[in-house]
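Excluded from the complex is one protein chain; the other protein chains are retained at their positions.
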């Protein structure tokens, strides 16, 4: 029990001891969201938690339970809210959750928190939640809380992207349920991937604007925004290696550890 | 992948198919809360999820991801907010989470939801969240959503309690981190229990009122409100059997399945 | 005017003087809720105000105006929201009222507040309102506010319950509009009780779960959850004596007066 | 019990019957606010409730329990928040209370509500609460709710004001705790007025702007904004007669009764 | 660029320098609201901004961008929400905007703010927003912020009103889109007035109460509550001279400049 990096697996005295030693706490912000017909709804919880757990081990940190519901899926980045199984929170709700959890950590003595998004749309409610938490903590007399906020997928080497996309990287937004996430899942939870169901109706052809209500025919019916056929566990390993190494570096740099 | 009862492990077409068939969805409301020096902070997520998963299998239902942060721990039922590792949400925040998730399920076509509390203090924010969700769903034209709300520990036979507490059952409130929860965890996640650390400073001696701020010396320093020494995996099995059988019955009765 | 224990009957200099002397302020949280065909809708305001007024006189305290609208009536404890005349607040609304009133008292110099629920469902919104008020007061530099929160009906001797229920006490929840409240009203406001209309369709037979929307046939059509036929003014006196004496004791103990 | 015009004194079947007959419901919005050294803090609850009760009797209506806490007292109309005993709600809180109560009445079948302010500062939060309630009721399919909103003191004859203020009426704002309210209280609750304590430090000399924080020396130290020495029960009777007659007329006209 | 009194026309170092010198910041609260068939929807932004700009020049102040959406138009003062082009905010929304802007100014070092309403209905949401901002600023350690709040139209000499209304001034409420505003617009933005379209269906005949939903036939169909035929640019100059001189005086007095 003692050597777990997961907060949910620590007793309170074990957690208290880690906090006393100045442990950084990671808060993964996931989602319950469609990831194509070939992957499970929980991808956005599994991936950031896995990255955070490995980084936490590198630096003696702790991973708080991931928030398993995220901000509303947008057509251009996640296919939109119309897919069954995509269950989302209002922005205000998610920001309050982030605020409350960080405020609670601060009152427990934690002074370094990494908010790690595993779902593109969580970025801005997370930013607001962090701002609200820091505002409240300052009013509670806690002025030395430090927070990093990141998307794990930004932490990948140019060379790795070149190996993964020999014909050129199309950009992260359209990668929803596509090559990167599928490879990563094949490595970590192959039981939750069915390569036989990878669709071929992508990529999405999205305009430069959002339109509400979401027009039909805009997003591939499968929910996979780009292509996933060439996903492979080995490629997931390349990603994991980069994510863990580069996020570890970033956390050390950002917190001057 | 297909036969999982966990929503996070289903693809969206698999989830959509279950909804089409009228599946009941279970929403466990957990907590990240101290459970004594001998158990992990995640007890209140593990236990209701485990019960829900088994009941869901019995009736062909699906378990949505548990909300891992709960309402504020109260001294008389959970030891209070002062224990490190107890990280809680404001009531309004938790009610909004419950509202948003149920509203999202309703828009996906789900018509039967069981909200299963694994943390005593979640009861009332859950009730409010359910009321807000039903109000919004009615305004969205969805008038046939049905919801059950329960605490899993209420579903235990009198005989079982008599076997567990030959000297008389002290009541559920004080059972926090005590015989029942410890036995249940010994059965389900023995790796997260350390019987060598079970304290002996209980039981709490609580008055008939709440006092804020929480007075010191009121709650055992260990956070265990009653006694846990006699916990045993076998007793956890008695509990699990009751919970699963009786909750299954209740769901069938409540939804007239 | 000067010797009233009711804040509404004091002038501001009289109230200011009491605060200067360290008076405890009582805040009754009532409801406008059905109490059977034989009692008035205002029972949950009258009863806690009456107890508080007597306790306040014992300890030199002051009773603030009761909040006359409460949290939503639940089927298992109050018959539910479907009875005409049951007019309730959202949880967030009630918590904000409690927060604002306590914050205002704190800014006026009050340092001891007793929040006395006269309606079962007010418990948790009251807890949240108290927490929000204390949080705000701390941020306003007021760190020594102390609050007790209680349900007056918990302050009754075992012997009294045995005298009232020779066949065994069924528990407080089901007592809604039944023997206890009816006896108490017969003592205090007999003009608002009509014993000729006491129904005999109880007691409610409630399952261990909540179901929404409330199923019909679940709660007696009268709204009386248990039985009220044997109510008597004399029994109300037994209750009043216990409540006043035991709450007085509790307040003295809780505040170390 | 049956012939009371106060909702709190009706049983639920009695209230239901009145609603069935189309009764208008009055909702007095009061305050707990300083009213000079010579009057009690509850003036703004007592006066509108008394007017409403009489009007309700005239037209067969019902008076719901008054909300006893109002919006923040302003220096120019109530002396400001700095007087001990002035305990106020945030605007949002009060609007939510008004919204919730009217929404509840609408769901009970009430179709005509008179919101009667007894505290100047309640006007705008009341307007917002009414708007929010009507918006929600429309979404709930209730489109025929009608609401009047008024300040009872506006319902007075020019001749009466001339009799009361032979040297000219200074306007309602400055009348806080002054001749009108004091006379009215002398009529209705003389036990809560002490004419021996009427101060002579008014009237307030207020500029055409609000200044925050409230400057000292701006408002008479007594809290009485104008003058109250000439208050008399007889004058209260003149006021009551006007208020009841003219509000009755207004309600009949406004609702086309 | 440097000598502008409009914040939007200053660079950040220029604004910072003015703040360093103790500049007062004016925040006009406007509206997008019908002003009759003869005037543009933006009247309530143009007029207070113009007054504020001139006063700011007199005292070396700065005018922040006007909030161009106001609180809901009321029938008795602005014709009500039913006119196309009247686009309003909920009270809570507007109060939060006022709070956020003042809080931001306070954090930038501003210590004197004048909130200048150009729309009658903004008064109370402005009061609440100011109170919320001051509360938050105090919690942020900023205790010396001073705020004035005013309606510019109150700053007019008795003599001027007598010249404008030789037959007697009907009061500001009914002046919506009438003689005063029309004259003022003829002076400042004659391109946005079409005197040929001034209606003659007023004045409104309003009762002493509000009625919701707004009854038809209550307000002139044109939206002009009183009469505007005699409006003239020269009269606008009388008003502007008074407003600028008297508001300048008030600001100097209120802030003891």
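Lettered A, B, C, D and E in written order, each chain numbered from 1.
Following the convention adopted for this analysis, a contact is a pair of C-beta atoms (placed from the backbone, for glycine too) under 8 Å apart; a residue touches a chain by one contact, two chains touch by 3 or more.
As the structure is a computational prediction, the values presented were derived from the model and not from experiment.
Looking at the complete complex, one finds that the omitted chain is in touch with A, B, D, E. When the full complex is taken into account, the listed residue touching the unshown chain is E:11, out of E:11, E:143, E:200 or E:253. Touch with the chain omitted from the figure is made, among A:74, A:160 or A:233, by A:74.
Residue-wise, the contact with the chain that is not shown comes from A:92, picked out of A:57, A:92, A:107 or A:230. When the whole complex is considered, the residue among E:40, E:59 or E:231 that touches the unshown chain is E:40. By the touch rule set out above, chain E reaches the unshown chain at residues 1, 6-13, 15-16, 19, 32, 34-42, 45, 64-69, 81, 83-90, 92-93, 96-97, 99-101, 104-105, 107-109, 191-194, 197, 223. Hidden from this view is one chain, which touches chain A at 72, 74, 90-92, 95, 123-125, 127-128, 130-132, 134, 146-150, 154-155, 207-213, 250, 253-254. Although one chain is hidden here, its contacts on chain B can still be listed: residues 139-140.
Rule of thumb we're sticking to: only the chains that are shown with their structure count from here on.
Here the chain at the heart of the structure, going by C-alpha means, is C.
Measuring from the averaged C-alpha position of chain A to that of chain D gives a distance of 54 Å.
Work out the mean CA point of chain A and of chain C, and you get 47 Å between them.
The geometric centre of chain B is 29 Å away from that of chain C, both derived from CA atoms. Shared interface positions of chain C, i.e. residues touching 2 or more other chains, are given as 90, 92, 139.
Taken pair by pair, the chains that touch are A-B, A-C, A-E, B-C, B-D, C-D, C-E, D-E.
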